[in-house]
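Shown here: the complex without one of its protein chains, the others still in place.
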Amino acid sequence: MSTLQTVCLVAVAVAGTATVLTRDPLRQTVSSGMFGLTLAVLFLAFGAPDVALSQIVVAGVAVPVMVLLALAKIRTDERRSEE
Amino acid sequence: MFAYMVAVWLLLVGLYGVITSRHLVHLVLCLGVMQASTYVLLLAIGWRAGGQAPIFADISSRTPVVDPVVQALTLTDIVVEATVVAVLLALTVQAHKRFGTCDPDALGALRG
Partner (left out) sequence: MTPRARLVLGLGSLAALGALLLWAVGGLPDFGHPRGPYADLAPKIMLDERHVTNAVTGVTFDLRGFDTLGEELILFVAALGAAVLLRAQRSERAAEEAAAAEERRGPATTDALRALGAVLVGPVLLLGIYVVVHGALTPGGGFQGGVLLAGALLLVYAAGQVAGVQRVRPVALVEIADAVGAAAYMLVAIAGLVFGVAAMDNVLPLGTTGSLLSGGTVPVLSVAVGVEVTAAVTLILSELVDQMMLRGRE
């Protein structure tokens, strides 16, 4: 196993732990995005460019946007119920 | 072997996050970490020492490549993750509307 793969695996483990330990959902979106990007680099190191492309697009674009929209909707609901 | 251990670690860490979560959206993203552990495991199984990526556009057809079937499975897995997150977020928005809180411990029983 090459050095690049070992470094990528360690980065993925650290990023995953950081994502779980971030409690605030808004900040967790950012660390989840970083986790997705480290995963994409790991997939490239394992010889899977298709999977890396898919991972970048889903974990960098689709999932953070959906989470941010849901959080905004929740906040608007809270503000609405206070009126 | 280290790759398999990282996959197991990601699963355990994600599960710990789900168990001790205090916000439904945090729970959904920890579920994403658990799903990532399956990708790492699948790709680590398919890795062939000295193999190239299985795209033959510019390499000869005799070069050893990594397993493409496992990569196709992982691709499906990633798309399924996106759909699961979408439906769970829609459920979270509805749960907040119904119960007024996003704390899994404070969600009440289902009402008919």
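Order of writing sets the labels: A and B. Residues in every chain begin at 1.
FYI, contacts are C-beta pairs under 8 Å (C-beta built on N, C-alpha and C of every residue); 3 or more make two chains touch, one makes a residue touch a chain.
Just so you know, these numbers come straight off a predicted model, no measurement behind them.
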Chain not shown, touching residues in chain B: 1-5, 7-8, 11-12, 15-16, 19-20, 44-49, 53-57, 61, 65-72, 75-76, 79-80, 82-84, 86-87, 89-91, 93-94, 97, 105
Residues from chain A at the interface with the omitted partner, ascending: 1, 48-54, 57-58, 61-62, 65-66, 69-70, 72-73, 76, 80
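The rule is simple: only the chains that are shown with their structure count from here on.
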Touching residues (chain side chain B, partner chain A) in the complex: 2-3, 6, 9-10, 13-14, 16-17, 22-23, 25-26, 28-30, 32-33, 36, 39-40, 43-44, 46-47, 51-55, 65-66, 71, 74-75, 78-79, 81-82, 85-86, 89-90, 92-93, 96-97, 100, 102
Complex contacts: residues of chain A adjacent to chain B: 1, 5-6, 9-10, 12-13, 16-17, 19-25, 28-29, 32, 35, 39, 42-43, 46-51, 54-55, 58-59, 62-63, 66-67, 70-71, 73-74, 77, 81
